[in-house]
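Supplied in structure tokens, the structure appears directly below.
Heads up, one of the protein chains got dropped from this complex, but the rest are sitting where they should.
Per-chain residue numbering starts at 1, and chain names A, B, C, D and E are given in the order in which the chains are listed.
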């Protein structure tokens, strides 16, 4: 794991998070940090967005596809929409997203895929793509 | 979806299944087909292994990674081991598999990743890699 | 599995889907088919609604009950509501739906059943039953 | 719910449990009751096996099918095997069990159905059917 | 398990449910009882809110924390919000709720914790705390 100091990992993670999920979304999230969610925000920025996402072993497109697959399997709609958006920011094409969701249909079941296609439609509409 | 005749889809899927999961494993599975599991075997060979796996939109390495991520999220140990093996057959390196499972730790939780690392150890030992 | 040609399976599945989920709902879904969800729609109409739902081995009432049980266990609210509606179209009584959901409470836990009873209330209200 | 006294519900539930899961299995379970699992055993015999299973609204065959579907969705292998056995005791045919598991493949995903067909093979072998 | 008569268990459970989830919420729920959900309501009030919640072996704060952990793991948002509210009624501090949700992040994965922190924010806002 990344053994750099907390502050460096935090900053590097926050930058990756902004690159992937979008600067305005992350700024809004950071503006809502308070006593209750501060430690969780630190955990997100260091653990998730630096220590994993900044590892060089897989590129961001692949990590986005893995996230779509896992979030579909876990049934986390809200996060799935964030990461459909993020996967487009990372350069995935709509056809590649479609392929992930067709594979979801077989392995996680048709209802999980129905959620995926519905969420994608909503994100595509919001982005106008 | 693939609109070819059932027989062609079945044969093409069975070939891909053998390529990925290993010829001897699949031959053993096919030898165990009986009245009870015949339709399910057809479903596996056509829908799963042809209609999805033979689509050109994603390469086999990527599909293997997606399967590892989904099977980890779903907690299906037996199938996970099959597909760790399959992912090696498809050319994934152990380092790439490790990256998938570290991402699982964050998104699906540490216990899901414990299962992954344990299953991988067992498969690596069986293959002597 | 059904070995008929793709087109025949597609048409027979689409008909069953309309019978179960309602003609207007399915027409609306079909009108929303685009490049992104076309293959998934084919998969739904052939694989799900023909190859499984049109098998003679179980009647539609039983298949509806199984779907209610699985969708409750999987926590898929949106699909659950569609299939509560579908189960009424297939002739299930409200008392039979209640029995399924009481069994869900014991086997899937009380929170899963809370979702079921809430969804049923909404569907019954929409239908005025 | 059943408003009879605890003792009556307990006895009636224990009888149904023996009818469904088999007398020797249940006798063995009851012989293993100790301080730790006594309350849970009471809960099983009253709530699950009397208050739900003894309700007249669905017959035992249907309840068995619902259990197979839910246990497959929940991924509970050990309990699934018990209830495959129970479903045969309740008069389901192997063809009906097959139909449930094919529907599982579509709605819960192929890996969930792989578990079902593997468990069924084991139970059928143990019973010699 | 509690061997008292149904009526006594029902009344004692309903009282605990009101204490935990709030009198006005429960009164509204009880006013919505009809033929469809009557047995489920009885099951909730006796089985869940008396036979488990009224057991002396764990205090209400601990039971609330367990519920938050389980509902997060199960992904039941609606119930999670009810029990965040209930945990405050039972005297948990916001800091204790935070600790539960940080532990959720590690064991159930980051997306499950994202849901928790979002739900908590909504409940805190509604209560003005």
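Assume a residue touches a chain if its C-beta (ideal position, glycine included) is under 8 Å from a C-beta of that chain, and two chains touch if they have at least 3 such contacts.
As the structure is a computational prediction, the values presented were derived from the model and not from experiment.
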{"item": "Touch partners, limited to displayed chains, of the chain removed from view", "value": "A, B, C, D, E"}
{"item": "Touch residues of chain D, complete complex, unshown partner", "value": "32, 35-37, 39-40, 43-44, 48, 71, 74-76, 78-79"}
{"item": "Missing-partner contacts on chain A, residue numbers", "value": "1, 3, 5-7, 39, 42-43, 46-47, 51"}
{"item": "Residues of chain E (touch criterion as defined above) contacting the omitted chain", "value": "47-48, 52, 55, 57-58, 62-63, 65-67, 69-74, 95-96, 98-100, 102-108"}
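Please note the rule applied: only the chains that are shown with their structure count from here on.
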{"item": "Partner chains that chain C and chain D have in common", "value": "A, B, E"}
{"item": "Partner chains that chain D and chain E have in common", "value": "A, B, C"}
{"item": "Distance-maximising chain from chain E - centres being C-alpha averages", "value": "B"}
{"item": "Interface residue identity across copies chain B, chain C - same or different by half", "value": "same"}
{"item": "Where chain A and chain E are represented by their mean Cα positions, the distance between them in whole Å", "value": "30"}
{"item": "Between chain B and chain A, distance of the C-alpha-averaged centres to the nearest whole Å", "value": "24"}
{"item": "Multi-partner residues of chain A (at least 2 other chains)", "value": "47-48, 71, 74-75, 98, 102, 105-112"}
{"item": "Chain-level touch network, classified as line, ring, star, complete or other", "value": "complete"}
